[in-house]
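If you scroll down you'll find the structure; I have some questions about it.
One protein chain omitted, others in place.
Right after this comes subunit A.
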Amino acid sequence: MRWSQAVVTPVADPRRRWLGALLVVALALIAALAARPVVPGLEETMLWQVALPRAAVALLAGAALGLSGALLQHVLRNPIADPSTLGIASGAQFALTIALAYAPGLLGFGREAVALAGGAATAALVLGAGWRGGLDPVAVVLSGMMVSLLVGALSATLILAKGDYVLSLFIWGAGVLDQQDWGSAGTLGIRLAMGLAASLLLLRPLAVLGLDDAGARSLGVRLSGVRLAALALAVWLAATVTAEVGVIAFIGLAAPALARFAGARTIRQVMLAAPLAGALVLSLTDSLVQLGGSQGRDLAPTGAVTALLGGPLLLLLLARRRAEPRRHPASAPVSRRLSRPLPRLGLLAAGAVLAALAALCLGRSAQGWHLATGPLFMELLPLRWPRLAAAGGAGAMLAAAGLILQRITGNPMASPEVLGVSAGSGVGLSVMLLAGGASGPLLFAGMGAGALAVLAIMLIVAARLSFGPESFLLAGLACGASCMAILSVVLSSGGMAAYMLLVWMSGSTNRVGPGEALTALGAALVLIAPVFLLARWLSILPLGPGASHGVGLPVRQARLTLAVLAALLTGMASFVVGPLSLVGLMAPHLAHLAGFARLREQLAAALLIGATLLVLADWLARLVVFPYQVPTGLFAALIGVPYLLWLLNRAQRPRCA
């Protein structure tokens, strides 16, 4: 194992650390209890049925998540696995969302069962995709977080579609621990006790599992059965917590890491220490959230705060990892290089024109499908061309940004969406919205700044920590997750800013008028033209700083210029289609796949492909569930995420040793 589980310096006296932590958590808890709102006449109930159950639920849910995380990490031999990074929690939440919106009767069977079904389904999806690659830790977590993103986007669309049930959907989105009786505490307590008992029963076979597969098999342990049992246990614990209090992210990640930090070494120690650590961390977070609030209102949903802290934590864990042997990174699919690329570029251009024509002419109305010609065409044109132009421009910009990022990071899986740059532009947007800014240029400036800030962090991380290619992607996703957590705090605060943010997050071209469309097209032209001029930098940079210096390239300056360019492209494009389309990932790959190997050719082809993809997505998005529209960015992501999963899976296969 390349992981740093054993690298942590042994502690002189672990008990001291535990005592210190206990003391801090207890003090915070007492402070939160003391500061609880006073309700005349109900003091007793407020203490015994509200404050204390909440304290208990924080401890129990934290412990259950800690145990779940420890089990997952051990079984998958993956120190960055946890219910949130594997998509289990968001899957459970998504199942609850669907049930609430479309089949409330199902919830009669119990929230737990519904959540379990959702959690198990996403776990099966994520692990199934990574199975053949030997469950490579980083790749599995990458898939898990991508699935989380997708499921989150689907939930946002459901919220838009279901008007009034928004209320509770929002609350489940970022877990909250408010209680008003001992019901949840009881449920969680029983599940935790059962989970601990089952883990103890599994302890011996699990310890054997710590050896490699061959060694374990020679000891006569039925590996797959034990693995499956432990996985099921972990998924069940996480689903129960989600059903009771919503998504509480990253506790399962932090707890085992803290346990090891405090000196837990053997599996038995970790299995006992991780729940304790999880309980302490969640309790502390929850106390602080209450103390930071006012008038009985919390500062932010507890789950959003843990998610916010989760991003940096994941970065830290990745940084502790021992130097990763330089492997061949997951590469973009390649086919034979074209000797004469022009005819095929012409073909792509013709495809783009066809897609544009379809988007302009083919539509749907209450009477069915129609081919708009003549006067009807002229009438619909002012509604259709701005969408078309904006979608096409955004697609081209994302393609260019994706290509730049893939080249300057030397990582063929980089893209604005995966590296969190798009989410960063969302944070910029929400800052502007909260500050009262409403004009287009102001909002765009905010988005550009947000994108640039995240990109700067990512580049610094890449430079300082010498991450391997996949860890770098994961760091990007972690950064994106933190940005998304900030967005969910804004969303849960409600108000006009929240509403506009929700519309933006779902990625809709509906509100684009001629002005915005021309701005998008103009920005595309102005920002993409220099990329062609910088083609030399882009072809040399992937060779590494040494080689680049060797041929006289000003590496620092080149990277900086290109990064700014990519950030601006991303900010502008996400303004139109929201944070989640993955066109920036797909377009350069498809161009490569089509045989465009030289940079300028690949760029030209990627631009055409990116534009075509988003134009088609935008067109289909307004047709499939007419008159209700699916947000464009989401529709594109529905294609993009499976593609990324396939890519990850495909890249792992040759490498399982």
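What we mean here is this: a contact is a pair of C-beta atoms (placed from the backbone, for glycine too) under 8 Å apart; a residue touches a chain by one contact, two chains touch by 3 or more; residues count from 1.
Definition applied: contacts and distances are computed from a predicted model.
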Suppose you had to identify the omitted chain by its UniProt name; would it be "Luciferase-like domain-containing protein", "NAD(P)H-quinone oxidoreductase subunit F", "Phosphoribosylformylglycinamidine synthase subunit PurL" or "ABC transporter substrate-binding protein"? "ABC transporter substrate-binding protein"
May I ask which residue of A:Trp182, A:Phe261 or A:Tyr643 touches the chain that does not appear here? A:Trp182
Residue among A:Gly20, A:Pro37 or A:Gly128 that touches the chain left out of view: A:Pro37
Chain not shown: contacting residue from A:Arg511, A:Arg556 or A:Arg598: A:Arg511
I'm checking contacts with the chain that's been left out. Which of A:Leu502, A:Ala524 or A:Ala636 qualifies? A:Leu502
Residue positions on subunit A contacting the omitted chain are 37, 39-42, 45-46, 49-50, 100, 104-105, 107-108, 111, 160-168, 170-172, 176, 178-183, 296-297, 363, 365-367, 379-380, 382-384, 491-495, 498-500, 502-503, 506, 508, 510-511, 513, 515, 622, 626-629, 631
